[in-house]
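Mind looking over this structure? Questions follow.
Only one protein chain is missing from this complex, and each of the others stays in its spot.
After this line comes chain A, so read on.
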Amino acid sequence: AALVLQLSLSIADCPGTGSTQAGRATACQGCPNQRFCAAGATAPDPAEAAELRERLRGVKHTVLVLSGKGGVGKSTFSALLAHGLAADETKQVALLDIDICGPSIPKMMGLEGEQVHQSGSGWSPVYVEENLGVMSVGFLLSSPDDAVIWRGPKKNGLIKQFLRDVDWGEIDYLIIDTPPGTSDEHLSIVQYLSAAHVDGAVIITTPQEVSLQDVRKEINFCHKVKLPVIGVVENMSGFVCPKCKNESQIFPPTTGGAEKMCQNFSVSLLGRVPLDPQIGKSCDKGQSFLSEAPESPATLSYRNIIQRIQEYCDQQQFQEEKII
């Protein structure tokens, strides 16, 4: 006789190897590492947490760029957000790429082939502009085609090093580009950054349901780890033909697109960015699309979104200063 099997995979998942609940939470049942964690072998080192806090002390604002879905434009957006913020030469901006398997940021920032230099104060970020520094595993590979075939723990180790060993200095904005999903990289960055202050996450999607169903999970992930959602950006939102000016929905929002999802989840829709073939070209060339195509409707959208993020961060700072 067939039995109905419904494994209930609750949202209370891995508490984190550094958590006091490590190995003891309900979600730990059946995890191959349970005994290891329960024995306290992975307890967080308070000295390490203090070290991270010290290293990130000079960072004023931290924004994570997330998506449940791959290929929606996280790295593109992260790069343009960094360029947009660094246009103000009085601001110091840092872009950290924690996509270990598919680091796109070096290429998008025109920094392919650059190497990381070490100094007495740690690893030096690679600078695009005087006020825009970048770090990525891409700079640590001997060849850009080298696959980084790492399991979770090794990826976590590198992410910790990025935060601890890079000499970021005083930064106004730290932008962190992530790989798609809700796994090691995402849990780790949230955990390690708990030592510092994170303004929130910008979540990227495209209009179709196949993307939204993954992005809803990402919003729930943010709620679960208490990461504020600054808002959602809908990329690839329509295409205007440069010849006939007709608008087409290349990825039709069959279930209401990001707008409906944002309403349902009570998060802000920061903006919609239309498809523009120049975006992909600029990324491939390592140029800022905002500079290459200043008149594009996509540029206007990006700039509005960047401004809203800036306002959000300033608002946070204002609230904090009020409390102090």
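The rule is short, and it goes like this: a residue touches a chain if its C-beta (ideal position, glycine included) is under 8 Å from a C-beta of that chain, and two chains touch if they have at least 3 such contacts; residues count from 1.
Rule of thumb we're sticking to: contacts and distances are computed from a predicted model.
Entry comment: the absent subunit's protein name, as recorded by UniProt, is "NUBP2 factor", drawn from "NUBP2 factor", "Exostosin GT47 domain-containing protein", "Cell cycle control protein" or "Peroxisome biogenesis protein". Only one of the listed residues, A:252, A:280 or A:294, touches the absent chain: A:280. Considering the full assembly, A:209 is the residue among A:48, A:114, A:209 or A:292 that touches the omitted chain. When the full complex is taken into account, the listed residue touching the unshown chain is A:152, out of A:152, A:169, A:256 or A:297. Only one of the listed residues, A:199, A:218 or A:234, touches the absent chain: A:218. Looking at chain A, the residues touching the absent chain are 2-11, 13-14, 17, 30-33, 68-72, 100-102, 147-153, 155, 179-184, 186-187, 206, 209-211, 213-214, 216-221, 224-225, 280-281, 283-284.
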